[in-house]
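Note that one protein chain of the assembly has been removed; the remaining protein chains are unaltered in position.
Coming up: chain A.
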Amino acid sequence: MSSIGTGYDLSASTFSPDGRVFQVEYAMKAVENSSTAIAIRCKDGVVFGVEKLVLSKLYEEGSNKRIFNIDRHVGMAVAGLLADARSLSEVAREESSNFRMNYGHDIPLKHLSDRVAMYVHAYTLYSAVRPFGCSFILGSYDKDDGPQLYMVDPSGISYMKDMTCRELVKEVAKIIYIVHDEVKDKAFELELSWVGEVTNGRHVLVPKDVREEAEKFAKDSLEEEDDSDEDNM
């Protein structure tokens, strides 16, 4: 689907006659073209998984991370332009830090999500700047509010988005492996992180042994599906 802006798409401060801001829609395309990031909420935590495309064999393993730590209890997985995402992760970190300084406790996820979404939205109002070309998923876990998940897209809207964490890690790995298109993009590195009861409310990368187990599970289930029934593909 290609909608031609024809003159109404040159700046974010212009509406089209049918009420669209094309620059924001083009920004969302940057997200659509990026590789997959998912986050799933289970009853005792949240697991993040990113299909990190490896553009060159010269890159070290673990470089160009797409999962960020925002304060101790919040994780952020991104899709879209990585540079834009990095800048927004800094914004999110500052918001969390300022909140803690002003109010003495961890920032609630909804509030953080609203604040970052407001920031993203501000960049859709002026012609002097361009909208952020990334969407991101924020997740956290705390004993009172449990696991929570929010997503923010380039237009600046935030949405709320429900296995235990351990089982879920394997499923997330499997989804990423399934979604990865062997033909289009050759090599990828699976980035996994989690926050939940299993980590005492801290957002951390999944430990190496758990990740390897999850990757093995994912690869094995893909082979099973290949072997079992050709029609299912």
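Note that contacts are C-beta pairs under 8 Å (C-beta built on N, C-alpha and C of every residue); 3 or more make two chains touch, one makes a residue touch a chain; residues count from 1.
Note that in this section contacts and distances are computed from a predicted model.
Student: When you check the chain that is not on display against UniProt, which of "MAK16 protein", "proteasome endopeptidase complex", "Putative TP53-regulated inhibitor of apoptosis 1" or "Coatomer subunit zeta" does it turn out to be?
Tutor: Going by its UniProt entry, the chain not pictured is "proteasome endopeptidase complex".
Student: Just to verify: which one of A:18, A:144, A:209 or A:224 makes contact with the chain not shown?
Tutor: The missing chain is touched by A:144.
Student: Using the document's definition of touch, tell me which of A:15, A:103 or A:126 contacts the absent chain.
Tutor: Of the listed residues, the one touching the omitted chain is A:103.
Student: When the complex is taken as a whole, what residues of chain A touch the one chain not shown?
Tutor: With respect to the unshown chain, the touching residues of chain A are 101-105, 108, 110-111, 114, 144.
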